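One structure is given below, encoded as C-alpha cells.
All protein chains but one are shown at their positions in the complex.
Order as written gives the chain letters A and B; numbering starts at 1 within each chain.
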Amino acid sequence: MTQMLRTPDAGHVKRTRPISFTFNKRQYWGFEGDTLASALIANNVRVIRRSFKFHRPRGIVGAWSEEPNAIVEIGANNTRVPNLRATQIELYQGLVAHSVTPSKWLRFDTLAISNVFSGLLPAGFYYKTFMWPKSFWHRYEKRIRRLAGLGYAPSGQDIDTYDKMHYFCDVLVVGGGPSGLIAALTVARSGGRVLLVDDQSEIGGSLLSKTETISGKLAKYWLKDVITELRSYPDVRLLKRATATGYYDHNFVVINERLTDHLEHHNERLRRERLWRVRAKEVILATGAIERPIVFCSNDIPGVMLASAIRIYLLRYGVLAGSKVAFFTNNDSVYHTALSLVESGGEVVGIVDIRKNPKSTIVERARSTGIPIYDDHVVVAARGGFNGLKKVQLARANSQGDLILTNKGELKCDTLGVSGGWNPVVHLHAQSGGRPEYDQSAGMFVPGKSVQSERSVGAAKGHIALRECFVDGVEAGKSAALGADLKLGQIPDIPFTIAESSEALKPMWEVPPSQLNLHNDKSFVDLQNDTTASDLRLAVREGYTAIEHVKRYTALGFGTDQGKLGNINGAGIVAKYLGVDISELGTTRFRPNYTPVTFGAISGRSIGGYLFDPVRKSPIHEWHVMAGAAFENVGQWKRPWYYPRDSETMDDSVKRECLAVRGGVGALDASTLGKIEIRGPDASTLLNRLYTNSWSKLPVGRCRYGLMLGEDGMVMDDGVTARIGDNHYLMTTTTGGAGPVLTWMERWLQTEWPDLKVYLTSVTDQWAVVSLAGPDSRRLMANLYPDLDFSEEVFPFMSVVSASYVGVPSRIFRISFSGELGYEINVPANYGYSLWSTIMKFGESLNITPYGTETMHILRAEKGYIIVGQDTDGSVTPHDLGMDWIVSKNKDFIGKRSLFREDMKRDNRKQFVGLETDDPLLILPEGAQLTNEQNRSIPVDMVGHVTSSYMSVELNRSIALALVKGGIKRHGGKVYAHLIDGRIVPATIRSPNFYDPKNKRQEA
Amino acid sequence: MLQIECPWCGPRDQSEFSCGGEAHISRPLEPDALDDIEWADYLFFRKNPCGRHYEQWCHIFGCRRWFNAIRDTVTYKFIAYYEMGANPPELD
Partner (left out) sequence: MTNNNIYIQSSLAEFVVPREALGIDGSCGVEMQEITEKVQFNLRCDMSMLARSSNHAEPFFGSIAELSSNRFSVHADYECYWLGPDERLLVARRDKSNLITQACSRLHLLHHALTDLSDAQTIIQLSGEEAQTILMHGSMFDFHQQSFTTEMCAQTLLAGVPTLISCHTDTKLGLLFYRLYIRRSYADYLSLWLIDAASEVGFRIVLNES
C-alpha cells in the first residue's frame, strides 16, 4: 500500500476507497478519484514508455488531454483500447494497463540504439529515405510501425453500444470552470435553455486545483452553490465527461460524452458513449488555457513536467510530483504551486525565473518562506539517467534571451516544473471560422474576431486571473442571453477575490544553446513525435517557410495530443529562424476532433444488424418469411429473391420457378414498385413533357410503357402508366426510382411549370400488388373474379379494369414483364396478405409457384427488357437501347434536344445487345469487360461490358445482356469477355430478345 | 450541418433538404433553336462564385416545397431566402 509520494490529506481523492490496479504487469494501489497518471506518480513510477523515434525514456508531463508521453493501452482483444493518455483514464478497481512502447524492456531498449545514431534520423528522414524502390514501401512501413511502437487496434466485435442525442439550446457553454459556470448561471437566471459541458469527471475546471478563496471561502463552496443552483433549473443540463470535439456550421457543435469507461464492470444495458449533436443559438467557449513549456536541452527526461500539472497532482489528487522539486518559469504562476508544495510537506529546491527581480506579491511570499529564487537565470539543460531527472544546469542569458552569457552551476532535483506561459484553448473558436491573433504583450495566441455567434471567456481569452474570469463570464452570459432573445434575469454578483500585484511574463520559446550542451543533446518541441528544435531549424534551412509545411515535414503536432504542448513553441521557434514575427507565421489549422473520438460513438446505433439503415417491407412480407424465402435488398426494401424448397440450392429453386411461370402460373410480390397518382386537367400535358412518347390519345382503361429521360437525354427511369380516367393516371416506377421520380416531377411543376393544373400523390404504400404470370394465369384470375370478362376484346393486353373481390376494391392490370400472359392485382395494402394467401389457395390445383426477383430478372432478360440502373447507367439513350420507336418526333419533352447533340449521333456509342457465349454452360460475370480481339497485349481497347447475365432454363443455355460499341449493327459478330481469373471467353452478339420474339405469349 | 430556413416550415436541419444547384436557370422555350454549345451551357455550365451564390433548395423530407436562397460560399452563411418564382431581394 506504499504510495510514497501521496500526501497525508491533500486533494479530493477518496482515501477511504483504495483501488488496486496493474501497470506493466506490476500491481499498485491508488484511490477512487485518481487518474491512472496520478496513481502512478503517487507510486513514484517515473518512466512510462519510450518515445516513438528515438526510444528515449519518457515520463508523465501533464495532467489532462495535453499529455504527450503517457500513452497506454487497456483491455484486451475486443475490449482493447490503444493509445490512451494515462492522464485521462479514471482509475477503477482492477484496471489493467500497459505502456504502448516498441520494446519489451523499458529499462534497456536495444532499439535505443537509434538514439545513438539519431544524428542520422533528422526530420524528413522517412520521407527522404524510404522512397526507393516504390514497391518496397509496404515492407518498410511494417517495420517502421513496429519500431515506432504504436498500439494495435482491437480485434473482434465491440461489446459496447453507443448512441446519439440531438439537442437544441439557447446557450451552449463549453467548459465548467469559473467563467463557464458563472456565464451559465447568468443565462439560466434569464430563463434560457442551457447546456454546459465539461470534459472532466468533476465540474469545476481550474477551481479544482486553486487555493484562492472566493468571497472569503474555499473555492469548493462556491462551486457547490453554483452547481446546486444550476441543477435546480429544469432547462439547464450539465454534462460531465463530455468533450466538445468539433465546431461546425451555424453553431452546430458535436460533443462526445463518455459514460462507462470509469466503471469497474461492464453493464450491457448502459451505452458506453453518447454523441450529442447540438444546435445552439449562442455559444460560450470557456475552454481554459494550457500551460506552455519552455524548450531546452534534454527537456524530455522523466521528471521534467508542466508546473501546472504539479499543482493539479498536489491539490486535486494529493500527490507530490517528486521529492526534490524545482521550477523553471517566466511568469508568476509557479510560485503559488511552490508554496502549496511546501505547505503539504514537499521540498522545493529552487525556482529559476528568467525575469530579473520580479516584484509580484506571490514572489515575495515565496522568498519569505525560504525558497531559493534564481531570478535572471535560465535552465540550459536537464541531466539524469534512466530513472529520470537528477539535476539541471543553470546559466544567465542576455536581456533579449537569445544568448547565454555565463554558466551558473547546477541545481539538484528529481522534478522540474516548467512554465513558459499559457496558450488559450482556441481550437473551437478556430473551427468555427475565427482566426486566432497573437497578443504581443501577453505572449499568446488569443481568439480573433468571431465569425459565428460565439465568444470566449476567461483563460480561453487570455484572462488568467480569477476575477477577470468571473467578469468575462457574466458579460458573456448577458450577451448570449440577449442574443438568444431572452429577458435578462438577476445577474450574478462578481464574487470577491483577493487581488495581488503581479508581474508580466517574459516570453521565451527556447533557451539558447550554451557551451554546456553536448554534441548529442536534443531540445524537444514535440515530445510525442520526437520533433526537436534542430529539426525545425533543418526544415527552415531546406526552404520550408509555411508552418503547415514544416508541420508535415517534421511531424510537429501529429500525435494523439495534436501538438497541444508543442505547436505554439514550434511556431515561435520557426518564426525566429525565419526572421519573422510569430503573428505573421500563424498557427497550423485547427480541425475536429479536439481529442480522439471512438468510431463507435460516431456510428451510434447505425451499425450492423437490423438498425444500420431503414428497412422497408411489403404488406405480404410475413408470408414470404414463413415460406422460407431468401431475401435480397432492393434499395431499402426487402424483396423475396427465391423460395427454396427442401434442400434446394438457389440454382435449383430458380430453375423450378422459371419453368413454373413459363409452363403454368407463378406469383410475384410486386408491391415495392413505385406508384404515383397523377390528377388534373393538365395530367396528359405533364406526361407528354416528361415521357418520350405520347399520352394524350391513350384511351381510358389502357396502359402504356413509358421511358423517362434526364435533360441530358439519358434514360432515367421507366415504367407502365395507366389511364384511369380522363384526367387521372397511375404511374409506376422502378422500386428504387419511386422517390427520385416523384421529386423530379414535383421539381418541374414547382420551378418551371407552376401553371400546370396537376397534382401528384405517392401511393406506393397504399397498394399491395400481386403479379401473376404464366399461361394458366387467366384461368386463375377467372376463378378469383368470376364476374369479370377476361376476353381479349374486353380485357386486352396493356389495359386496366376495376373490380371487386368479395367487396375488396381491386385494380387489375393486364401487363407482363416476364413475356408470359400476366395480370397484376392491386388491392389496398391491408388486404394484401390475405389476397396473396387466397391466391395461393386457389392456385393449388394449378400448382401455383411463388417466385422471387432472381426468376423475375431471368424471365425479363430472356425477353430483352431492360432494368434501368442495371442495363443502363445514366449514359445510355433510347437510341442506344434500340428503342427509337418510343421516341416521339412530334413534341418536345425533357431530354429531347440532347438526343440531337453531335455526340449522340456517333456510330460507336455503346448499344444494348444480347450475348451468347460459345460455351452454353458458361455464365458471364456481370460487369465483365468486352474486347474485339482475343490477344491481351496492353493497351487493350474496351468495347463494352456485360450488364445482366443468367442461366436460362427455358433456352437451356446461358444468356447475357450487354452494352457494346456499335452493337446494334454487329449482330452475329464476336466479342471476348475478360474474366478476373484470366480466362478469355468468346461470345456472339445478337438481339436481346431471346424468347418469343413476336410476343405471342404475353398478348395471348 | 447547415441550418436552413424553409419559407414554410422555419429553420430546419440540413438533413431534411436537397440542394438543387444554381437558381434562376429557365428551361429554354425553344430548345431546337439552340446550337449544341448553347444547349450545353444550359445543361452543364454553372456559376462558381466565391461569395454570394443564388441557389435552389427543396425541403424534401418536410413540406417538399422548392425555394430559393442566397448563400455565401465562403462562410456558408445564408443571406436571404425567397419563394420559388419570386425575384431575388436587393442586397447592398
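We adopt the following convention: contacts are C-beta pairs under 8 Å (C-beta built on N, C-alpha and C of every residue); 3 or more make two chains touch, one makes a residue touch a chain.
Computed from a predicted model, the values in this text were never measured in an experiment.
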Among A:Val81, A:Val96, A:Leu150 or A:Met165, residue touching the chain not depicted:
A:Met165
From B:Cys19, B:Ala40 or B:Cys63, residue that would touch the chain that is not displayed
B:Cys63
Hidden-chain contact residue, picked from the options A:Asn398, A:Thr545, A:Ser696 or A:Asn830:
A:Asn830
Touching the hidden chain, out of A:Thr761, A:Ser845, A:Ser875 or A:Gln934, is A:Thr761
Where does chain B touch the missing chain, residue by residue?
1, 8-10, 12-13, 15-16, 61-65
For the chain that got dropped from the picture, name the residues of chain A it touches.
163-168, 193, 269-271, 277, 279, 605-606, 610-611, 613-619, 621-622, 637, 672, 677, 679-681, 757, 759, 761, 763-767, 805-808, 828-831, 833-835, 838
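Assume only the chains that are shown with their structure count from here on.
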In the complex, the residues of chain A that touch chain B are 248-252, 277, 279, 433, 451, 711-712, 743, 746-747, 750-752, 754, 892, 896-898, 901-902
In their shared complex, chain A is touched by residues of chain B numbered 1-3, 13, 18, 20, 26-27, 31-32, 34, 36, 39-40, 43, 56, 58, 60, 64-66, 75-76, 84-85
